[in-house]
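Here the complex is missing a single protein chain, while all its other protein chains stay put.
We just call them A, B and C in the order they show up, numbering each chain from 1.
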Amino acid sequence: MKRKIRMGMVGGGPGAFIGDVHRMAARLDGMIELVCGAFSSHPDKNRAAGNSLFLPESRCYDTFEEMFEKEKSLPEGERMDFVSITTPNHLHAPIALKALQNGFHVVCEKPMTLTVEEAEALAAEVERSGLLFCLTHNYTAYPMIRTAGQMIRAGELGSIRRIMVEYPQGWLADAVTPDNIQGSWRTNPVTSGVSCCMGDIGSHSENLAEFITGLKISELCANIKSFVPGRLLDDDGDVLLKFDNGAIGSLSASQIAVGEENALKIRVYGTKAAIEWNQQTPESLVIKYNDRPMQIMRRNWAGAGGRWSRLPAGHPEGFIEAFGNLYRDMALAIDARMQGVEYKTEFPTVHDGLRGVRFIHAVVASKGQWIKL
Amino acid sequence: MKRKIRMGMVGGGPGAFIGDVHRMAARLDGMIELVCGAFSSHPDKNRAAGNSLFLPESRCYDTFEEMFEKEKSLPEGERMDFVSITTPNHLHAPIALKALQNGFHVVCEKPMTLTVEEAEALAAEVERSGLLFCLTHNYTAYPMIRTAGQMIRAGELGSIRRIMVEYPQGWLADAVTPDNIQGSWRTNPVTSGVSCCMGDIGSHSENLAEFITGLKISELCANIKSFVPGRLLDDDGDVLLKFDNGAIGSLSASQIAVGEENALKIRVYGTKAAIEWNQQTPESLVIKYNDRPMQIMRRNWAGAGGRWSRLPAGHPEGFIEAFGNLYRDMALAIDARMQGVEYKTEFPTVHDGLRGVRFIHAVVASKGQWIKL
Amino acid sequence: MKRKIRMGMVGGGPGAFIGDVHRMAARLDGMIELVCGAFSSHPDKNRAAGNSLFLPESRCYDTFEEMFEKEKSLPEGERMDFVSITTPNHLHAPIALKALQNGFHVVCEKPMTLTVEEAEALAAEVERSGLLFCLTHNYTAYPMIRTAGQMIRAGELGSIRRIMVEYPQGWLADAVTPDNIQGSWRTNPVTSGVSCCMGDIGSHSENLAEFITGLKISELCANIKSFVPGRLLDDDGDVLLKFDNGAIGSLSASQIAVGEENALKIRVYGTKAAIEWNQQTPESLVIKYNDRPMQIMRRNWAGAGGRWSRLPAGHPEGFIEAFGNLYRDMALAIDARMQGVEYKTEFPTVHDGLRGVRFIHAVVASKGQWIKL
Partner (left out) sequence: MKRKIRMGMVGGGPGAFIGDVHRMAARLDGMIELVCGAFSSHPDKNRAAGNSLFLPESRCYDTFEEMFEKEKSLPEGERMDFVSITTPNHLHAPIALKALQNGFHVVCEKPMTLTVEEAEALAAEVERSGLLFCLTHNYTAYPMIRTAGQMIRAGELGSIRRIMVEYPQGWLADAVTPDNIQGSWRTNPVTSGVSCCMGDIGSHSENLAEFITGLKISELCANIKSFVPGRLLDDDGDVLLKFDNGAIGSLSASQIAVGEENALKIRVYGTKAAIEWNQQTPESLVIKYNDRPMQIMRRNWAGAGGRWSRLPAGHPEGFIEAFGNLYRDMALAIDARMQGVEYKTEFPTVHDGLRGVRFIHAVVASKGQWIKL
């Protein structure tokens, strides 16, 4: 690389969760430098965030519009190269659109937009602009998930028949108090969109199932529910799935599954072998056979996951390192563009984002009936 | 106990699987003695079975009708006290009915009957006769399942919201060859009934979910499929569930889940706590909380499961011991009747069997639509 | 088999633990019938045991001497074929010697005797009499241990370099109250011998290490300790090991390891591969490689452990089933003798017992110095 890639950030002010994760992930490999931000719509919080991140006041902007405007006017190599959008859901679309229109590459949180129309418009803008757009479906970037995807696409499981994906959490089992910032905006239709549980973690599950298998969900039938009294959006649900190759399966997501942390788990069964992976033990990929002992593939052992690893096997990597793979990919892609060389990105794209928004809307529209996706 | 309880058996001849399990389970506690049998419709196999079990030829009967007839004429204390029915599904109903009509208590394999009508008739006959009827939904007899059931009914989980049960197997992933006796009759509608996968292991899942929670499935929506070419019955499927208290959840069962053994697993989430249990690690019951560390309750440790245990914690008990709990329960119940004392059985009954048959038929009838149970 | 094999039992009266296990194990396969016993030195308890086991009073003997005397005079096919000795340690030697002298095969609990001299005398008597002698180091009879032993002896691990075996328990962490029958005799030098912890479970560890590898401990250095005030025998300790092929390793055993059940675990590292097995998850055998993913071999899956199995993979077998393998082996061996055919036993022998007693005495004599075994 010629130089560090320069990042701006929208969102991620005090009290946010995912903004910090993005920053740690961006720092990890020393390829990216945070140069500016519009961290909060509260000017005080925005300045506080900028200070704690050692940014000069001049590059701590009151609004994303101002940021894009002013950064655009800075010389290349000084201005930001890309923006990272870590706001609540309803702001993803306007910010991302504006960023692209101003010539900035985008890293954007999921779900990509509130509506299918917004998602389509964003996809069109990415196409038009030719800029890079990375949607942070970060689970796809775990080394053993990448290895699993390679195995499946190479036919090592045979023809896929059954896919089971689940994402149980327990953190919204009770009514949300106002100081729970994360819970408050996620359970609010204005900021979260038509769905809470399926939008937040159901969409991760859908994305992972399609990413790892290369298949598409063709039809679904969903039973979603809001358990906590007064809650306006779903906090729990199950979905029957049909895939475009004839495989079937299920997707379950819950935010009221008491005692569960972030137990995203996926199982894929083919005619020859099966795989199982759990986000809480991400360093292992279980391969099962009918005619042989099961194997536990481990990151950076016997070649597995090595290309996406940073450490020897047995020294645990985790969430930040996986997230960091998205940022590294983005940094390398921007660098390649600057140097005019070919580079094939591996991060989820605007098309994954569009698909995710369609999935969320189909789940909500299903009301217990089958619906095509 | 005054004397050993005397058992006859129908089915369980050479090549059978579950007959052997019943015999080991019946022997385990030294309370039950096998005194007669009609093990196979092939006279040679029947004699061979009788010989290997050290039975006199005179009590190795060609047919179950003959067995019931002749045993009935023997004096009490010599004749069999109960019959254990371990044949393919289609024979359960006629044998059980005949046994009850001849005054014998019954232990019967599941699914109880092929049709709902048969199941209702059998339930009526049990009521009429006042005899004991134990359906071998053996998973309900694992010590930690019994403990889980007690906890849930005592309110330790709060109000139940989500139930997830699954039973993946891989043994029928390919077409069945004729020498696969178990596979052959299970995939044949004549001997197996309207369903293979949901009848064989879906019904175990349904039963376990209702047993452990005390709730009833009120409505379901099923997506079942037959993956292996030429197979006439389902070998895979998922079911959306609604329970009578408002809880929701899912049930998945598969016989084409390559690499899976008998991974029956149940999770129940309440407002206060959750439990998780897996048949392949049956000695542990995981209890999860939002506000406390999770606990691993272990059989015969700190009181858990102790009443249904035979060994100290850490000396593994398993499938046979759980199955043996059903037989011990039956033996103690018969002994109590002989002695004229009260005894409260804990084994699954003809009503569980009727419910299971209704479940199987509802799943098959659903065809992707919601159906009341 | 021609007929059931007939078993007598010494020990195993009310309050005993291991006697019940022996009886369940002996019953499991329907090959063995309990025909007589001297269960307790208390006549009342003895009768009570006999009654609960449905034995006639005439075959419930006051002493083992009487039992051997009277049984010897019964006709073959009526008299007992072998005796099972499940008393506290100090009685093993006199009972076993007397049984052999009276022509009965023997199944005997471990440690085999209190002293090396007794052990040598017993070994000589077994040689002289030509009778069968099975020492119940039951852990050697787990299917996956048998499979591990085969693999190691077939060279699949390469040359063995490191062996780690441990057996932590917590049940004697506090002073023993008189109603704790198991704890009372085990902590009493009169009934237990020179060691408690190393005698009871250290000897299982030593036996398993030598059984599974075929190697012999050539030298050891032990650090044992009695933690509970007033306790006369060791309740905890570690031993450095050297094996006859140059391998090294360690053995740890504890009865004060609070929270531990019966976590016997063995790991063997060779030049090519390693194995790991834990008694509390006995259905799995982990195989590790430097150049390949680790494998989890499972009982009755892809051939592993199948010969010593009773159930399909995933239907858990456990402690009783493993113990039952010793009894089945004994029954088949006695039957083979009756029929005059060859039969190769797989159970631990009097020589394993002698070696175990030598190990216990070496550990106690070591006092932190190296001692040859």
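Assorted remarks:
Here, contacts are C-beta pairs under 8 Å (C-beta built on N, C-alpha and C of every residue); 3 or more make two chains touch, one makes a residue touch a chain.
Here the structure is a predicted model, which is why all the values come from computation and not from measurement.
When the full complex is examined, the chain removed from view is found to touch A, B, C. In the complete assembly, the contact with the undisplayed chain comes from C:173, out of C:173, C:302 or C:332. Per the touch definition above, the residue from A:81, A:317 or A:346 contacting the chain not shown is A:317. Touch with the chain that is not drawn comes from one residue among C:269, C:308, C:323 or C:359, which is C:269.
Touch with the chain that is not drawn comes from one residue among B:154, B:302 or B:341, which is B:302. Looking at chain A, the residues touching the absent chain are 1, 3-4, 17, 20-21, 23-24, 27-30, 34, 52-54, 169, 171, 260-263, 279-283, 298, 301, 310-321.
Looking at chain B, the residues touching the absent chain are 287, 289, 291-298, 301-302, 304.
For chain C, the residues in touch with the chain missing from this view are 161-162, 164, 166, 168, 170-171, 173-174, 221, 223, 225, 227, 236-238, 240, 242, 248-250, 252, 254, 256-260, 267, 269-274, 287-290, 294, 368, 370.
Quick note on the criterion: only the chains that are shown with their structure count from here on.
Taking the mean Cα position of each chain as its centre, C sits at the greatest distance from chain A.
Averaging Cα coordinates per chain places chain A and chain B 44 Å apart.
Rounded to a whole number, the gap between the C-alpha centres of chain B and chain C is 34 angstrom.
For chain A, residues touching at least two other chains, in rising order: 287, 289, 294.
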